[in-house]
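A short write-up of the structure that comes next.
One protein chain is absent from this view; the other protein chains keep their places.
First chain written, first letter: the chains are A, B and C, and each begins at residue 1.
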Amino acid sequence: MTEFVIGHFNIITYIVLMMIGFYAMTGKTNLVKKLVGMNIFQWSIILFVVSLGAKRGATIPILLDDANHDRNPEVVLDAMQYVNPLPHVLMLTAIVVGVATTGVALALLLRIYSQYGTLEEDELLETIRSAGNPSAPSR
Amino acid sequence: MKSLHLVVTSVTGFLLILGSLDVPDTGDPSSPPSLHVSPRYIERGFAETDVPNMVTAVLADYRSFDTLGEVTVVFAAAMSVLLILRGGRRRA
Amino acid sequence: MIAEQQSIIVKTLCRLLVPFIQMFGLYVIMHGHSSPGGGFQGGVILASSFILLAIGFGLETVKQRFSIAAVTVFTSTGVLLYAVTGIVCLLLGANYLDYGILPVANPRSIGMLVIEVSVGITVMAAFVSIFHDLITFE
Partner (left out) sequence: MNIHQSAVPILIVAAPLVASFILPVLGWWKRAAAFPVALVALTFSFGVAIVAAREVLTNGPLQYFLGGWAPPWGIEFRIDHLGALMLLLLSFITLLVAIYSKRSISRELPEREVPFYSVYLLLVAGLMGMVATADMFNLYVFLEITSLTSYALVSIGGGAAVVSAFRYVILGTVGAAFYLLSVGYLYSVTGSLNMADLSRILPALYQSNAVLVAFAFFVIGMSIKMALFPMHAWLPGAYSNAPSAVSAVIAATTTKVAMYALVRVLFFVFEPRFSVEVIPVTTLLSWMGAVAMVLGSVMAIVQSDLKRMLAYSSVAQIGYSVLGVGLATTMGLTGALLHLINHAVIKCCLFLAAGAIFYKTGLREIRQLRKLSIKMPWTSAAFSVAAFSMIGVPPLGGFFSKLYLMLGAIDEGQWVFVGAILFSSTLALSYFVNVIRYMYFPSPNPDADAAVPVSVGGRPEENTASALSMTDPSRDEAPATMLGPMLILVGVTILLGWFNGDIVSRFLSPAILTSFGR
């Protein structure tokens, strides 16, 4: 148990964060709070995947200037010396995707607010129902 | 309603903890991600791409199509926001 | 949404900061090969300089320097440059985005530089565009 917690502290952290985000996303009625929850949720997953790249005793994946290869392209490096660059690349993309989704969601929130004057989900549904729109989203 | 969300959240968290039992320890140099695909990026990255920053080498060369997708997402977001907002009422 | 006239302190600080932020953004883009950084990071830093300018001096000042039509065109030229680089590789007989075929010295390094710059242009323009659209909507 203790070994699991020590070895997987990153995973425990991300699961706690993810649960906070997931609860905010599904349980909160304010749309901005849902959006905040969505961001926490995405970022927790990004934390998880980035932490998969870690290697004990390794440095950042940029070639050291003072390494003995002297920048000779023929020398094969030791893979244990640098951390895994792949999760960093993947999560850079995921971060961009998260930012882009947030931008689009904010634009939608602006439109919703200018149209209905509220961002509370129950009030919104009430307004849409009372407007007699047959295609109001159901709960 | 609130309790349902709490239950769903807890079940998700429990499932994830369960799944994490088999995930290798943080920083374990013998974990599959450290041994399978990534060593080539580190060992041969500079020889193959001439770029000392391996993250850049993977980002812009080995997996550059992902990066094209990433920039496309940014472009899509800009166009989407333009589509959503700019047709409406606008100040000056 | 943004006050057209901020206090002198904010304006002076913006005036001082913006050139350095832009310089740093360019550095992050160009130096992505050998230090942490790259197109996306640098592009965001550049975009933040324009947003800071808009906060300090009002949106109109920024629009005079960087018109919104130009922002849209920049958004697509950057990503178009990326896609066209891939097509050039395809036309030269290699696979899509296989820079090794480019007829320059150190083709892979140069190809990646082109990519980073195009990512930087698009990200900068896209975030300025999103910011502008969000801020001017009412």
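The rule is short, and it goes like this: contacts are C-beta pairs under 8 Å (C-beta built on N, C-alpha and C of every residue); 3 or more make two chains touch, one makes a residue touch a chain.
Note that the coordinates shown come from a computational prediction; the quantities given were computed from them, not determined experimentally.
Considering the whole complex, the hidden chain is in touch with A, B, C. Contacts to the hidden chain, counted on chain C, fall at residues 69, 72-73, 75-77, 79-80, 83-84, 86-87, 90, 94-100.
Touching residues on chain B toward the chain that is not drawn are 15-16, 18-24, 31-38, 40-41, 61-66, 68-70, 72-73, 75-77, 79-84, 86-87.
Summarising the interface, chain A meets the missing chain with residues 22, 25, 31, 34-35, 38, 41-42, 45, 48-49, 52, 86-87, 90, 93-94, 97, 100-101, 104-105, 108-109, 111-112, 115-116, 124, 128, 131-138.
The criterion applied here is as follows: only the chains that are shown with their structure count from here on.
A complete topology is adopted by the chain contact network, contact being made between every pair of chains. Averaged C-alpha coordinates put the centre of chain A at 23 Å from the centre of chain C. Computed centre separation for the pair chain B/chain C is 21 angstrom, with centres defined by C-alpha atoms.
If each chain is reduced to the centroid of its CA atoms, chain A and chain B end up 9 Å from each other.
Residues of chain A in contact with at least two other chains: 62-63, 92, 96, 103, 107, 110-111, 114. For chain B, residues that reach two or more other chains under the stated contact definition are 50, 52-53, 55, 57, 59, 67, 70, 74, 77, 81, 85, 88-89. Every residue of chain A that touches chain B in the complex is listed here, in rising order: 4, 7-12, 15-16, 18-19, 22-23, 26-27, 51-58, 61-63, 71, 73-82, 84-90, 92-93, 96-97, 99-101, 103-104, 107-108, 110-111, 114. Residues of chain A that touch chain C in their complex: 60, 62-63, 92, 96, 103, 106-107, 110-111, 114.
Chain B makes touch with chain A in their complex at residues 1-2, 5-6, 8-10, 12-13, 16-17, 20-21, 23, 25-29, 31, 33-34, 37-39, 41-47, 50, 52-55, 57-59, 63, 66-67, 69-70, 73-74, 76-77, 80-81, 84-85, 88-89.
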